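Pasting a structure below so you can have a look.
A single protein chain has been removed from this complex, and every other one stays in its place.
The chains carry the letters A, B and C, assigned in the order they are written, with residues numbered from 1 in each.
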Amino acid sequence: MTRPYNIGMIGYGFMGRAHSNAYANVAHYFDIEYQPVLKAVCARDGEKAKAFAAKWGYESVETDWKKLLTRKDIDAVDICTPNNLHKEIAIAAAQAGKAILCEKPLAMNAAEGEEMCQAVEKAGVANIVWYNYRRVPAVTFAKQIIDSGKLGKIFHYRANFLQDWTISADLPQGGQGLWRLDVAAAGSGVTGDLLAHCIDTAIWLNGGIGSVSAMTETFIKERKHNLTGKVEKVGIDDACAFLCRFTNGSLGLFESTRYARGHKALYTLEINGEKASIKWDLHDLHRLSYFDHRDEGPYRGWRSIHVTDGDHPYMGKWWVPGLAVGYETSFVHQVADFLGGLAKGKPAGPTFRDALETQKICDAVLASAKSGAWTKVG
Amino acid sequence: MTRPYNIGMIGYGFMGRAHSNAYANVAHYFDIEYQPVLKAVCARDGEKAKAFAAKWGYESVETDWKKLLTRKDIDAVDICTPNNLHKEIAIAAAQAGKAILCEKPLAMNAAEGEEMCQAVEKAGVANIVWYNYRRVPAVTFAKQIIDSGKLGKIFHYRANFLQDWTISADLPQGGQGLWRLDVAAAGSGVTGDLLAHCIDTAIWLNGGIGSVSAMTETFIKERKHNLTGKVEKVGIDDACAFLCRFTNGSLGLFESTRYARGHKALYTLEINGEKASIKWDLHDLHRLSYFDHRDEGPYRGWRSIHVTDGDHPYMGKWWVPGLAVGYETSFVHQVADFLGGLAKGKPAGPTFRDALETQKICDAVLASAKSGAWTKVG
Amino acid sequence: MTRPYNIGMIGYGFMGRAHSNAYANVAHYFDIEYQPVLKAVCARDGEKAKAFAAKWGYESVETDWKKLLTRKDIDAVDICTPNNLHKEIAIAAAQAGKAILCEKPLAMNAAEGEEMCQAVEKAGVANIVWYNYRRVPAVTFAKQIIDSGKLGKIFHYRANFLQDWTISADLPQGGQGLWRLDVAAAGSGVTGDLLAHCIDTAIWLNGGIGSVSAMTETFIKERKHNLTGKVEKVGIDDACAFLCRFTNGSLGLFESTRYARGHKALYTLEINGEKASIKWDLHDLHRLSYFDHRDEGPYRGWRSIHVTDGDHPYMGKWWVPGLAVGYETSFVHQVADFLGGLAKGKPAGPTFRDALETQKICDAVLASAKSGAWTKVG
Partner (left out) sequence: MTRPYNIGMIGYGFMGRAHSNAYANVAHYFDIEYQPVLKAVCARDGEKAKAFAAKWGYESVETDWKKLLTRKDIDAVDICTPNNLHKEIAIAAAQAGKAILCEKPLAMNAAEGEEMCQAVEKAGVANIVWYNYRRVPAVTFAKQIIDSGKLGKIFHYRANFLQDWTISADLPQGGQGLWRLDVAAAGSGVTGDLLAHCIDTAIWLNGGIGSVSAMTETFIKERKHNLTGKVEKVGIDDACAFLCRFTNGSLGLFESTRYARGHKALYTLEINGEKASIKWDLHDLHRLSYFDHRDEGPYRGWRSIHVTDGDHPYMGKWWVPGLAVGYETSFVHQVADFLGGLAKGKPAGPTFRDALETQKICDAVLASAKSGAWTKVG
């Protein structure tokens, strides 16, 4: 027996589409008890909300998120707003007893995140943060490999998230589509937008981070601001890199930038263990590179595993071996796991509390970049 | 203004799912006048049809395709049955005035295909064949590049479709999921199943083929037949390779097999022109390799183009640069083009007539393999 | 104890350099009983021969190869002339009791090759043909893998040799540096120059070829001839492709061209067995791709083996793991094996007799391309 699970979506941008696609398709591929229903979409601009609702089949439209939270027919709220609104909406949603699916990063900083955690925990509502890359099948497979012990003791973890879309000095900051460049809306630059993804995956795969030493840079110091119309100081970090030590003794190296010409969205990760190593790259997201030292000597080599077989995570639900799925499936998988977790009473992560850890690391990174000193997390 | 376009699906297997996904999602991403409605699914096994309808939201179920064709509320019929049923259903559907979306290959052979073409042309119904690879964005981009003249005179075309899933002698033939190994249902082996894809793309990109010299092999001579329960002679070709001459003077080399250990669904194509060359590989379907001799001497190299930008075919409808889409989107694009063609009165291909050309080449290939002689197409 | 082994080189072109490098360096890396001594170089143009001798340290110069053959201080003759001179020189050298290292292809055709084989066999002189690619470490490793039985029954063999240096219609034929385009000097085009390499490797790795069906093309029909100064018909094949059946039941597909824009010297080979597969590519000659179906299910993938370890063929003699050697080392290895074979009384291949098999296949390929019929080898 299946039962409806009513979604109220706040926001309609890039992430609003990615999440809507997940709700609309999850039941086509996964056997789930809770069936998402696109009940309402909420945005200040009513016309845009209506158009979005028509496109995706939302049954109704709201222009005030507070109103949405009062509706009895909403089971869960999906927060796809800029980062600076996460806290207020999430706390109110928790108080209204709604489950919450919140875009990442959780908050503007760890202090906000802590408040949000306390709110959902106090309210006892289901909560999850959209760190979707955990559920790219090749990344989930990496988790299985690591948990199986195949890597042995871990020595190194490195991750990059490289883009090149803000190199032009003519690009403005702020407003629709560009709020990620506005520190007031985003809280930080690549640290919260991109490194947060790398960090979430890293602590999921390799455990906690103890301390960091970071460096940030803002290459373009001033940009026109779309909300004020004036040239204003850029407050975000264009690039951020940090060294760190994981609590398991391994060394970490992380870097993110939007000034790496030639890289569109190159999220790569690599983990080197005593016995085996793993590499992954978002640009070819269906492949996992795997090296196993236990292979017969002269036959050792990095294996390029095309993670599309029925015995790979999630892939038994899709097509046949050799046929890749896209970026958007990571969200489908997250919805499947979230709803499955509800049904089984075992919450799927990353919960707000899990995501707070990433927030603390981001805070430590930004603090270290400012102070120039190694900084403890948390 | 949009208007509903009612689909009646016949079959519920792998392709039934891929097509249903396309109908269900096309309007989320493309602005189309005709909105597909999943009106009915038809299959002999009523229980399975019901389950499929529930999964995908088909409004009704039929167990007799003849009955489906009599329904007034069906605008188009989608034929996802084994190949040996294409002709009968398609001709009846044409006579019933239904538009037809037919799985490939068009028919068991060119003679059947000719009958089908005449039927749809006489009835004046819209028709298309699911040679979906034309609409993988990187392949469509290849078409644009070739049409732009960037390659200059073409010298070589080569394509492979390599799989490895039938190497075990224990695999039976026939019946659900394995009808592709049964010559009575499939008509041929890799020639109609895999090379037909390569040929459709090839003639679309590089024009007609004049003559062929082919070789086929059936490595496992006998397999248990699921329908009879007995060990029976295998009638299909396990592997097929052919040389050919295109009418534009270029040389072609094609190969397909299900005995290439390590390749799941390695469809590759390469075209070498006087000034530039192109390569593509289904295993990394979002990439196109491009070499341009006009690049400055020492800077020449194969470019790995990540075909995910807004100015790449279809990609402006999906995510952002760097984020790949999956195999299933090729079907979404075909539905978008088919419906767009209806609206504009310009039929999108490949039509039955286009697909007949591929059938003729397949026939010539199989005839040449039998006779050992170069064989003219058509 | 080591002893000198006196080399008389005939020719001073590209291959003259590659072979001289091998003689000059083999003792630096390999422990060999016979130490090559660069005793004499012979060429009609005495000045060029002198310059070459000075560059490489040849002790003396000859301008008449017949004179060279009379010299008592020459143990072995290295034939680096155009193909049309191989027969005459080799037979005379055999009669003079010289060991012979002959460039490939052995001869202009199999009939010539047979005469040459009889001459060396009658004279009892050591003989080898410079099919150097057998001794690229990754290719030698492929041979070891196949001989170990790891691949199981072989289904498919395919090889390509693609170049793009003769696309310009302005390129002349004939004379110094361009004799490969002159059918009178070369005997054939890509068939003898490039496919002969692919065939030699193939029969070494996968055994004999029974019959072939081929196609050739000459894209540029006339070119200026450097020896006559006139525009003359081009007699060589610019491109050649053929299907074949190996005597072990596997299917073969071979292609070579000098019109594949973007490929400088792309010699690739792939062999698919029941249990494992192998791929190699001259452009990255130190890597071997290997797929083993016996790997644990979800961990299966093509391994990119960097063939630079001490336990890889020949590599223990060079640097350390990860450090690649170049094209020229294949000749060093051939000299090491040739001299080692002399010392042990076990001739290293490919002997003239081995190379005659390749010549027979080339003859069958060219005959099939002419007749359009499947043609038996030999």
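Here is the rule we use: a residue touches a chain if its C-beta (ideal position, glycine included) is under 8 Å from a C-beta of that chain, and two chains touch if they have at least 3 such contacts.
What you see is a predicted model; the values in this text were computed from it and never measured.
Displayed chains that the missing chain touches over the full complex: A, B, C (touch as defined at the top). Of A:Arg71, A:Lys143, A:His156 or A:Lys224, it is A:His156 that touches the chain left out of the display. The residue from C:Cys80, C:Leu282 or C:Leu339 that touches the chain not shown here is C:Leu282. Shown as candidates are A:Ala184, A:Leu253, A:Val320 or A:Ala367; the residue that touches the absent chain is A:Leu253.
Only one residue from A:Ala51, A:Ile167 or A:Ala184 touches the chain missing from this view: A:Ile167. Of the residues in chain B, those that touch the hidden partner chain are 141, 288, 290, 292, 295, 297-307, 309, 311-312. Chain C meets the missing chain through residues 14, 17-18, 20-21, 24-25, 27-28, 55-56, 163, 165, 263-266, 282-287, 306, 308-309, 318-329.
The chain not displayed touches chain A at residues 155-156, 158, 162, 164, 167, 213-215, 217, 219, 239, 241-243, 245, 251, 253, 255, 257, 259-263, 272-277, 291, 293, 300, 302, 372-374.
The rule is simple: only the chains that are shown with their structure count from here on.
In the CA-based superposition of chain B onto chain C, the rotation angle is 180 degrees, rounded to steps of 5.
Per-chain Cα centroids separate chain A from chain B by 36 Å. Centre-to-centre spacing of chain B and chain C amounts to 42 Å, using the average Cα coordinate of each chain.
If you average the Cα atoms of chain A and of chain C, the two centres end up 55 Å apart. Multi-chain contact residues of chain B (touching two or more other chains) are listed as 263.
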